[in-house]
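All protein chains of the complex are present and in place, except for one that has been dropped.
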Amino acid sequence: MSDVAFEQHAPGPAAAPSWWRRLIGFNLLAAFALGIGGWFLGHWIGTRITIGMESQLGTDQNDVATFMGFLFAVLGWLIGLGFLNYPLGRMLGRPASLREKEDEGPGRYFRLCTDHKVVGMQYFVTILLFFLIAGLNAMFIRAELLTPKEKLWNANQYLSLVGLHGTMMLMMMSAAILGPFANYFVPIMIGARRMAFPRLESLSFWLVPPAGLILLSAVALGGFPTGWTGYAPLANTARAGMDAYLFAFALIGLSMTIVGANMLATVVTMRAPGMNWGRLPIFVWGVICTSVLMVLAAPVLFATLSMVALDRTADTSFFLASAGGSPFLYTNLFWFFGHPEVYILALPGFGVVLEILPVFSRKPLWGYRLAVAGMLGVTLLSFMVWQHHLFVSGMNADLRPFYMLTTELISVPTGFIFLNGLGTLWRGRIRFTVPMLFAMAFFSNFLIGGLSGVFLSDVPSDVSTHGSYFVMAHFHYTIMGGLVFALFAATYYWLPKMTGLRFNETLAKIHFWGMFVFFNFTFAPLFVAGMLGMPRRVSVYSSSLQGINDFVSVSAFLLGLSMLVFLVNLVYSMVFARVPAAANPWHSRGLEFQLPTPVPVRNFERTPVIESGPYEYGVPDAPPVAALGRTAVVAGGESSP
Amino acid sequence: MSRGARVLAVAGATAVAVVLVAIYVADFLAANPTPLRAAPAPGGAQLTLQTVASYGHQPHPDWVSYLARDGSGRWHHTTVFKVPAHALVRVTIYQYDTATGLRNPFWSQVRGTIGGTMTVDGRTMNALPPEEASHTFAVPELGISVPLKGVAEEAPNQCEVAPCTAAQAHTTVTFTFRTGNRGRFRWQCFVPCAASFVFGNGGPMQSIGWMDGYVQVV
Partner (left out) sequence: MTSSASAAAAPSGQPHVRRLIAIWLLLSVIAVPLVIFVLGPHMPPFTFSNEARDQRNVNILLAALGTPVLIGIWVALVYSIASFRQRGPALADGPPIRGGGRLQTVWVVATTVVVLFLAVLGTITLLGTAKGAGGGQGPSPLAVPHGSQPTLPVQVIGQQWAWTFRYPTYGGVETTQLAIPAGRVIALHVTSLDVNHSFWAIRLAVKADAIPGSDNVAFVRPRRPGSFKIRCAELCGLWHGHMFTTGEVLTPAAFATWIRREVVANAAATKVLPPYATHYFPEPLRRAG
């Protein structure tokens, strides 16, 4: 591990510049200015180069210009943030440095910063923002579904809402735990001072806001009718909003690949002495498995979306059956990414809940090796099941038994996680803190999600449930009931460490109970609606299903309200109340909680030596997790300068 | 930061969020064409429409589109029509576009109108050669499907900008259908008429306000 960078940081500026001088430079403001300018430049170039191009004539939607606009906007955005400064500086012979990391003050949250803790906070706020926007779309969808006929939105608007909700959620939730919490805590948990590639880490974050904004721009471009799956050849014929979907999702694919590669490199090469694979916190194992999936699956997404983009701009015909392409090619490529993506969402959740359970059960993690095996098993199997999304598509019908087997086999390693969870709780000293409540709710929800998945994996049962609200309820139980509950568990568990401020516990408990109850009220009835014949993504349904749908809609609004409780709690606790949190509020053995709050910029005064595992609760004479030198504090001590 | 500044910051952020959400919703709602009521006529209503090869105005000057005429004779760019329930609706369509041809020739037969027929320039017909169709006016939930004959390619005085006038090359299609109970029914075109889009099914073919809309029976 090279720490050259830290030895040669320059001293701070002599005098603080005035506030408006500080706004000028490579920061968010410049990024917005250059991004918007880039859009117009790119669009103009795109319009120039397509003069005379037959495929773009007469459609009033120049897809080439739209893509060029997005491309230049993102380039302008990154230049505005200063991503070119370092490579250009190196080319001009300037010395290597990680100067961006030394930045202090609130300004660093609004610009390129290579401190993994700053990136974590940036991720947290951004993901939360887009999560709320996507959730707002869900509220609009449920408002429409109060009546069996189209009332509130017309068909075009409804499909756009469905697409925006699904795509935004999938895009943002892919990094919901890895972005904020893995970036912040993985280096600390393994005893490192930074990520392996700090600038790439910052890049992976700064690709997320433009992706979200570009996706939202689909509204102004006529929306897109395909939902989050973007099936071709429908995508080939869709309006310009489709370009926004393709470009935004591809950006997220790029970001995911970078995150995955960076995480893997960090965990493999930067573990502190003594942090052997058997002592790695289980959350880090979850991150490793997710990263493997990201590195292997996200490039496929990027390639697939690029092919659709070529079909739309360069008049290729990858997915047009009558011109030598195949619609099956799209579904295969997409689900080859899409199914691992489901586990990109689930695995960090496994890691989080298994990380939290031992702390609040005051027991070692039950069956550590089994948990690791379970996660690795899920990772491996998730690449072998994708055709279960195509059981009734008529393709490779002879292979259906194989995919039925692999899909059902995936419940074996998933079952390990349940055994780990229950074994950890068993005879523990369980404390009902808010993170613990969310972690336990995760098991209840994921159980229902998993068992309903068995119906979908069984071909005869899947014939009727495929493409229905049954599927919709199933994946909301796994993704929302799994990932989002784990996300909130992680938020309540780690955010006090990140900000040094405590949450209001009463509001947090109201949030939990509201979310848990209304989550189940919202999604459990939809299993029935699906089995009774309600397809996904429709705004018109049989009037006999109105009762179920009205109940679900009202529950969904209350579920949305519980999210507002969280938001209110977040703003109240972090902005107004500002009750300081102890350095180790949960009495956790985790290495991250042995550091002072706020965590110093360089994390560790000197490289820690790991002396025991993180879950040695109740083990007689277990040594502290690491020798930390002067910075070591157990509960709320002073930090070193 | 002082408490006042914090309150101000949170209030400001909330205001920005509310404004952005309002813009977002308004942006959505703006895409909804305003409904046009069919003119009253003996026994029911008279709905007068025209189809144009290119709308000629922003936001999509090159798109094919339907337009509708109100009681005072003015043309409106809308595809949401209000017609009375349990009444005869006489539809007159001035068709200014050239033929594209049906993808599925099945839709060349007139369905769901009174007598299963239409008149094309005064001649009563029950079907059209599929390659002569320029558009269809189809309300699948009411069983209505009427193919519209295209204007000859070589006809002089072709219309290029909506609204087109009686002097320009067109065919006139009329038919009558009986409405039932109240409701909102979608209608569409089955001819792949969206020029330059893959399959001819993109753009205006997938957009309410152009080749798709609603018939509101009120």
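Each chain carries a letter (A and B) given by its place in the written order, and its residues are counted from 1.
One rule holds in what follows: a residue touches a chain if its C-beta (ideal position, glycine included) is under 8 Å from a C-beta of that chain, and two chains touch if they have at least 3 such contacts.
Worth saying up front: this structure is predicted, and the values here are computed from it rather than measured.
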item: Chains still shown that are in contact with the chain withheld from the display; value: A, B
item: Candidates A:G212, A:P225 or A:G500 - the one touching the absent chain; value: A:P225
item: Hidden partner chain, touching residue among A:G533, A:P580 or A:P598; value: A:G533
item: Candidates A:L78, A:A192, A:I258 or A:M404 - the one touching the absent chain; value: A:M404
item: Option touching the unshown chain, where A:T47, A:N85, A:S317 or A:T607 are the choices; value: A:S317
item: Touching residue (missing chain; options A:F438, A:F503 or A:Y617); value: A:Y617
item: Positions on subunit A contacted by the hidden chain, ascending; value: 54-55, 58, 150, 155-156, 158-159, 225-227, 229, 231, 233-234, 237-238, 315, 317, 320-323, 326-328, 331, 361-370, 390-398, 400-401, 404-405, 408-409, 411-412, 415-416, 418-420, 422-423, 425-432, 440, 443-444, 447-448, 451, 454-455, 457-464, 466-468, 531-533, 535-542, 587, 589, 616-620, 622, 624
item: Subunit B residues that touch the omitted chain in the full complex; value: 53-54, 62, 64, 100, 103-109, 111, 126-127, 129-130, 138, 140-141, 143, 186, 188, 190, 192, 195-201, 205-208, 212
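We take it that only the chains that are shown with their structure count from here on.
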item: Length of the line joining the C-alpha centres of subunit A and subunit B, rounded to whole Å; value: 42
item: Of all residues in subunit B, those that touch subunit A in their complex; value: 3, 6-7, 9-10, 21, 24, 27-29, 31-32, 59-63, 183-184, 186, 194-199, 201-203, 205-208, 212, 214
item: Subunit B partner contacts - residues on subunit A that touch it in the complex; value: 54-61, 136, 149-150, 153-157, 160-161, 216, 219-220, 222-223, 225, 233, 236-239, 311, 320, 571, 575-576
